[in-house]
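Selected chains from the complex are presented in situ; the others are not included.
Labels A and B are assigned to the chains in the order they are written; within every chain, residues are numbered from 1.
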Amino acid sequence: MENEKGTTIVVFSGDLDKVMAAFIIANGAAAYGHKVTMFFTFWGLNTLKDETAKAGKKGVLEKMFGWMMPKGPNKLSLSKMNFLGLGPKMIQHVVKKHNAMSVPQLIELAHEQDINMVACTMTMDLLGIQEEEMVGTINYGGVGAYIGDAEQANTNLFI
Amino acid sequence: MENEKGTTIVVFSGDLDKVMAAFIIANGAAAYGHKVTMFFTFWGLNTLKDETAKAGKKGVLEKMFGWMMPKGPNKLSLSKMNFLGLGPKMIQHVVKKHNAMSVPQLIELAHEQDINMVACTMTMDLLGIQEEEMVGTINYGGVGAYIGDAEQANTNLFI
């Protein structure tokens, strides 16, 4: 059933630290020749928002979700020790200091390595996230697409 | 070692959003012909509690855990943006509005699709959860049962 080498990652969490871990594993696997799919759902969708984009018309609940959710990779908070935003700043500082890659750079590398980034259309509907709000270079799909990719891969993670 | 198609999910988290994701993936996999096992442990056990059931006699610590933990799928909170219960209400509202399935409906569908739902006996002991408190239609097992099922499956997630 399986490809020789494949990795899928469901990016459910939108925490900066977990998103970093997801992209480091995804880019590492791609560098070792894996076919990699990242499937962004729920809060993970915030990672792929274009912070300069304008959303179209929304209902009240959709607007409320929009206000509450971070807009793009530079606005994510930490799963621990967030301290009202100090934690993410500290992490971003040490990433720079150690010449490690920031999340926007990790996303760019993922594109260069042809990692298949898929936004979950069902949760986009639920949370009122529109394609116009997302970066332009991703794919869209549902759980069926994910199941198909996971069947072909050896390593399947939920982050 | 593997079946052609199999999925196991450890449902550790009892957060409404993560439990929704777990059941959507599980039901999706079953619809694509996978043999699916969901293994409920720690806070995930709260998902399978019968909210009308009465527990038997418990010690003090067991009672305290019982008071602190949500009783059934309608009492779960969100992993993010819970806002003292407003977040879950918002999610439940948009689920209904989009004709998506609620967690109780997803559990029912899981039963219809013969998904094997197993409650972890070891953590039930630790947290003082009794079989009398659980819905009547699930199985019970330990980590050995989980390992055996995971060996047969291609996609193994921890949520």
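Here is the rule we go by: contacts are C-beta pairs under 8 Å (C-beta built on N, C-alpha and C of every residue); 3 or more make two chains touch, one makes a residue touch a chain.
Predicted model only: the values in this text are computed from it and were never measured.
Novice: All chains share one sequence here; work out the copy total for the full complex from the 2 shown.
Specialist: When the whole complex is considered, it contains 3 copies.
The working rule: only the chains that are shown with their structure count from here on.
Novice: Using mean CA coordinates as chain centres, what's the chain A-chain B distance in Å?
Specialist: Computed value for the inter-centroid distance: 25 Å.
Novice: Provide the residue numbers of chain B that touch chain A in the complex, in ascending order.
Specialist: Residues 2, 4-5, 7, 17-18, 21, 24-25, 28-29, 31-32, 34, 79-81, 90-91, 93-95, 97-98, 100, 154-159 of chain B touch chain A in their complex.
Novice: Taking the complex as given, what residues does chain A use to touch chain B?
Specialist: Per the stated touch rule, the residues are 1-2, 10, 12-14, 41-43, 61, 64-65, 68-69, 122, 125-128, 143-144, 146-148, 150-151, 154, 156-158.
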